[in-house]
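With one protein chain held back, the other chains of the complex are shown just where they sit.
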Amino acid sequence: MSAVTVFGLTAAAAVGLGLYGLITNPQPLRKLLAFNLLGSGVFLLFGIIGRRGAAAGFGNDPVPQALVITGIVVAFAATALAIALLLRLFRTAGSTTLRSDAPRMGRGADAPGG
Amino acid sequence: MSITTVFESVLAALVLGLALWTIAVRETYSATVGFVAYGLMVALIWVGLDAIDVALTEAAIGGGLGGIVLLGAAARLRDTESTAAETPNRMVRLGAAALSAAIAAALAIAILLLPDAAPTLAPAAVANAAATGLANPVTNVLMAFRGMDTALEKVVLLLAIVGVWSLASDQAWGGRPGPHHEADPNGVLAFLARLLPPVGIVIGVYILWTGADHPGGAFQGGAVLASMWLLVIMAGLADTPPASSRRLRLVLVAGPGLFFLVGLGGLCFGAAFLAYPIAHAKPLILGIETAMLLTIAATLALLLAGAPERSVPR
């Protein structure tokens, strides 16, 4: 088995683990960790595709590399935004649950929101 | 099995072990620590894949600054461990495991089925490198061939700032982001905050400069500068600027602003939007990258600092 295949299977496994964590972990912060795992698995997918496309004196195709760099920055920005939302939610509601029935919208008579 | 393959297999096993730990461990803070370690190991995989530019980015932004954000949140939310009622039951977990495994298997099959004659754009990138005068092909892709993606992604970063700031209370809008840090002026933190930044700034600028021809660039350099600035803030030697500060806002739009201006220059006077005249390509790209370095450094640091919390007297 070549190194690319080993890392390729690692990427697929990271995606699987990330998906599992994203589904089953009730805490938003843990979901966010799982999302980052999932994302890094997908970025690695670009990495092994680039590695397979090594040519012209480069060990890794520069195009997927550039895509991953863009992707990592976007994922970081998403993480930061989600954390900010999470901390604000915690300060406002005192909990960070995502259960849809917790503050059930619209069932209170005069739920604000115009 | 050659020695390199053994090394790679061990690395892969280590990465998967850390990933498993991140998902499975009970305490959130431990999981976050596991994720930071995972990020550093993944950076090693990128080195193994001969993608040094990505390895630097992953270590600096993915594992590094991302890790700091997550660790900070995990520390603040320590007391909110979920109640047992919310944890899904065994059936749900089994179902989730089966579905996730099926998706991972499909992905693995797709990876194994990739064609032996792998398509690549590396020769095309090399053939067109003369047009920019830069030798680092990744920088060429980011700044020239796919410049639009990079410019739009800078706007994504700006929107993230707008989004984070919009979570401030009405009173704190326009105020200073994050809590005020006080540290012992003679302590270790303050010492480091005086010692490291000059070195860090030199390193950050060097990473940008060398990124023209070697691995490196504005993202990686910006991450180094951002962490230096954060160090100074956390040591209490400086405060975050108010969100309403005109100067700060100009720094935050400088990168994408200059990128689009140069792009429009190309549209009006040159070959196309985002096309550089060959004679001036290198200085123009380095100019945009310098502006982006400042923008990225400020953006990353402020994303870590969070929403404005302290209103400034008007």
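Letters A and B mark the chains as written, and numbering starts fresh at 1 in each.
Heads up, the rule we're going with is that contacts are C-beta pairs under 8 Å (C-beta built on N, C-alpha and C of every residue); 3 or more make two chains touch, one makes a residue touch a chain.
Everything that follows uses one rule, which is that contacts and distances are computed from a predicted model.
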{"item": "Name per UniProt, for the chain absent here [options: \"sn-glycerol-3-phosphate ABC transporter ATP-binding protein UgpC\", \"Alpha/beta hydrolase\", \"RNA polymerase sigma-70 factor, ECF subfamily\" or \"NADH-quinone oxidoreductase subunit J\"]", "value": "\"NADH-quinone oxidoreductase subunit J\""}
{"item": "Residue in contact with the excluded chain [from B:48, B:200, B:221 or B:263]", "value": "B:263"}
{"item": "Of B:68, B:152, B:189 or B:203, the residue in touch with the unshown chain", "value": "B:152"}
{"item": "Hidden-chain contact residue, picked from the options B:118, B:183, B:196 or B:237", "value": "B:118"}
{"item": "Residues from chain B at the interface with the omitted partner, ascending", "value": "88, 92, 95-96, 99-100, 102-103, 106-107, 109-111, 113-115, 118-121, 124-125, 128, 144-149, 152-153, 155-156, 158-160, 162-163, 165-170, 173-174, 244, 246, 249-250, 252-253, 256-257, 260, 263-264, 266-267, 271-276, 314"}
{"item": "Residues of chain A (touch criterion as defined above) contacting the omitted chain", "value": "15, 19, 22-24, 26, 28, 31-32, 35, 38-39, 42, 45-46, 49, 52-53, 63-64, 67, 70-71, 74, 77-78, 81-82, 85-86, 88-89, 92-93, 97-103, 105-107, 109-114"}
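Everything that follows uses one rule, which is that only the chains that are shown with their structure count from here on.
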{"item": "Centre-to-centre distance between chain B and chain A (centres being mean Cα positions), rounded to whole Å", "value": "13"}
{"item": "Chain A residues touching chain B - in the complex, by the definition given at the top", "value": "1-21, 23-27, 29-30, 32-34, 36-37, 40, 43-45, 47-63, 65-70, 72-81, 83-88, 90, 95-97, 99"}
{"item": "Complex contact set, residues of chain B against chain A", "value": "4-5, 8-9, 12, 15-16, 19-20, 22-23, 28, 31-32, 35, 38-39, 42, 45-46, 48-51, 53-54, 57-58, 61-62, 65-66, 69-70, 72-74, 76-77, 80-82, 86-88, 92-93, 96-97, 99-101, 103-105, 107-108, 111-112, 114, 118-123, 125-126, 137-138, 140-142, 145-146, 149-150, 153, 156-157, 160, 163-164, 167, 217, 219, 300, 303-304, 306-307"}
